[in-house]
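The complex appears here without one of its protein chains, the remainder shown in place.
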Amino acid sequence: MEAVGPNPFLFVSAVLFVCGVVCMTTKRNGIGVLMGVELVLNGASLNFVTFSKFTPLGLDGQVFSLFVIVLAAAEAAVALAIALNFYNNHLTIDVDRGDELHG
Amino acid sequence: MSVETMLFWLFAILTCGGAVSVAVSQNVVRMAFSLVLCLGSTAVMFLLLGADFVGATQLMVYVGGTVVLLVFGVMLTATGPFTKIKSSGADAILSGLIGVIFLFIISTTVTAVDWGDISQKVAIGTHQKTAARGFNPEQQGNTTRPLGLSFLSVRADRDLNLSRNVPSVEKPVEDAPKLSSGYLLPFEIVSIHLLVVLVGASYLARAKRRVATNQ
Partner (left out) sequence: MDTLLAANSLAEFLQTQTIPICGCPIDATTAMVLAAIMHVALVGAWFGLPAGLFIWAERKISGRIQDRLGPTRTGGRFGWLQSLADGAKLIQKEDLVPADADGLMFRLAPYIVVVASFAAYMVLPFSDGWSALGLDVGLFLTFAILSLEVLGVILAGYSSGSKWALFGAIRESAQMVSYEIPMAICALCPIITAGTLNLTEVGQLQSGGFWNWNILHPFNFFAFFVYFTCATASCKRAPFDLAEAESELVAGFLTEYSGMRWSFFFLAEYASMFLVSGLATVLFLGGWDDGFGILSVVKANAGSFVGNALGLVIFMKKASLLVCVQIWVRWTLPRLRIDQVMTTCLKYLIPISCVLFAGTVAYPLILVKVSGNTSILGGPSGDRVVQPHQPMSQADTVPNKPTQMTAATAERSGR
């Protein structure tokens, strides 16, 4: 009866991170890009909690993942407000259309 | 195979599946649902790691709050029902390839490190005390009280004097335990930050609507 070590958890968080990055780069929907950011942050906080369990990081890791969660919520709120403004200006949420400053 | 291991693999598959389907899916609402699946399973992973408070916070703030916000954003910005904004195929293939390579690099790096050895090296000078026991069995993730204390700037689980003063049979601890300082200042900064975000987000969303009605 072997217990699960840190590596499987770290692998899962790596998958979360990579999926988030891929999501951020490929999605043209602004909200989709936001979801990618959430995935990346989640991978990071899973890493923190894993290390808080398997290393003497202790509570610090959990505190950091709490901060990550709370700040991600704040980030989502502001980003959504920006997305709504974008939608009101361009009548679409396609981020490729926001190229007015491109010259 | 113990129950914990089975649960871990079940929820690891759910987490990864949700994450992949967020990255692959083209429909925003389905993406939101996959995100719920992924974040919820991550919360269970937190619980499996003994971080009960973080897991509950993840469920409450992320799944119950942020994702609801995202879904509202989807609804408010959709031009028609079930709109899809397709990303180009070449982009998807390229980024998928880079993603796989990146995942390979990360996973080989992770498996190359001996975490147990590093823990022992880092462990010198730190000392874990068990938290006060509640009704539940020990190590069922009794993290609520220590976390609350650490936000009040008291770290009951860590003794800073221990590094200078290693207890042994011949030489018992002389100094009183010196509790390490906690996270009061970051906590306050985050609360102020949240207030600013609250005001700012509602201002951003509100001002726009006024302009829209003027037009």
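As written, the chain order gives the labels A and B, with residue 1 at the start of each chain.
Assume a contact is a pair of C-beta atoms (placed from the backbone, for glycine too) under 8 Å apart; a residue touches a chain by one contact, two chains touch by 3 or more.
Not measured: the values here are computed from a predicted model.
One of B:S41, B:T77 or B:T143 touches the chain omitted from the figure, and that residue is B:T143. When the omitted chain is restored, the residue from B:V63, B:A92 or B:L149 that touches it is B:V63.
Chain B meets the missing chain through residues 1-5, 7, 27, 29-30, 33, 36, 40, 47-48, 50, 52-53, 55-57, 59-60, 63-65, 67-68, 71-72, 75, 81-82, 132-145.
As a convention for this text, only the chains that are shown with their structure count from here on.
Centroids built from CA atoms put chain B at 10 Å from chain A. Within the complex formed with chain A, the residues of chain B that make contact are 1-2, 4-5, 8, 12, 15-16, 19-20, 22-23, 28, 31-32, 35, 38-39, 42, 45-46, 48-51, 53-54, 57-58, 61-62, 65-66, 69-70, 72-74, 76-79, 85-87, 91-92, 95-96, 98-100, 102-103, 106-107, 110-111, 115, 118-119, 122-123, 126, 128, 143, 146-147, 150-151, 155, 157-158, 183, 186, 190, 193-194, 197-198, 200-202, 204-205, 208, 211-212.
By the touch criterion stated above, chain A contacts chain B in their complex at residues 1-12, 14-23, 25-32, 34-36, 38-39, 42, 45-46, 49-50, 52-59, 62-63, 65-67, 69-74, 76-78, 80-85, 87-88, 91-94.
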